[in-house]
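Below is one structure, written out as structure tokens, with a few remarks after it.
All protein chains but one are shown at their positions in the complex.
On to subunit A.
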């Protein structure tokens, strides 16, 4: 079991790792490099490093991370479960355990489909491998935002009678016979007690279940029970969330979306996580 698990490897996450290491805690950090930092041509306001490019800053941060004991795991975290005395972290199909967690995933501006959250768990699912067996012999629709969604559509096709696949990106898809590609844009889900219909721009699909497959999940499904305000996590001055032992830092806590703020918050979160761990003993 790790002392601190950090979700996200941008400036906030790496700052948290460096500081948790300084407090002699064992650290695991999940995720790939921050795309937002990598794509910044220059960062003009990070004190001491004027006009550093995002790519250079990310390199420097990664070099610093390598000086710590942090275990680096380049996998997408599906869920963080608060088990009471510890946390269980599901990264793709593997589970990890940690005594405290720091969320530093950045902020996601991708709009959800209308009523996606209303029907989540009532006909709408974010995880094909989790819920596929509930739709044995039935008709499902998949809205796919990433390349993995192609595999998941094929996986569903093994279990379900028919699969509609609505890709939100371009490509050549190798799909099973009972998968039908629909090139259209989803607008909203409709239904009474559960989602029954997906309204598209030019069409509508009726199905028994709908899978929305994307890289970053809404915060409330990433950490069930987390208190949020729109795309942000609610934290106190110590960067602690409503769940004890679970902290957050960086863009995920709100504006300004700036490197300096992320790094400062990463430090506060790590030091308070260390204090939380020391008090637990």
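Heads up, the rule we're going with is that contacts are C-beta pairs under 8 Å (C-beta built on N, C-alpha and C of every residue); 3 or more make two chains touch, one makes a residue touch a chain; residues count from 1.
Rule of thumb we're sticking to: contacts and distances are computed from a predicted model.
*Asks:* What is the missing chain called in its UniProt entry, if the choices are "Energy-coupling factor transporter ATP-binding protein EcfA2", "Pimeloyl-CoA dehydrogenase large subunit", "NADH-quinone oxidoreductase subunit N" or "Thioredoxin"?
*Replies:* "Thioredoxin"
*Asks:* Taking the full complex into account, find the residue in A:32, A:50, A:224 or A:256 that is in contact with the omitted chain.
*Replies:* Going through A:32, A:50, A:224 or A:256 one by one, A:224 is the residue touching the chain not shown.
*Asks:* Just name the one of A:134, A:204 or A:260 that touches the chain not displayed here.
*Replies:* A:134
*Asks:* From the listed residues A:122, A:161 or A:203, report the one that touches the chain absent from this view.
*Replies:* A:122
*Asks:* Can you name the residues of subunit A that touch the chain not displayed here?
*Replies:* The list for subunit A reads 79, 81-84, 88, 90, 95, 120-123, 125, 130-131, 133-134, 193-194, 209, 221, 224-225, 243.
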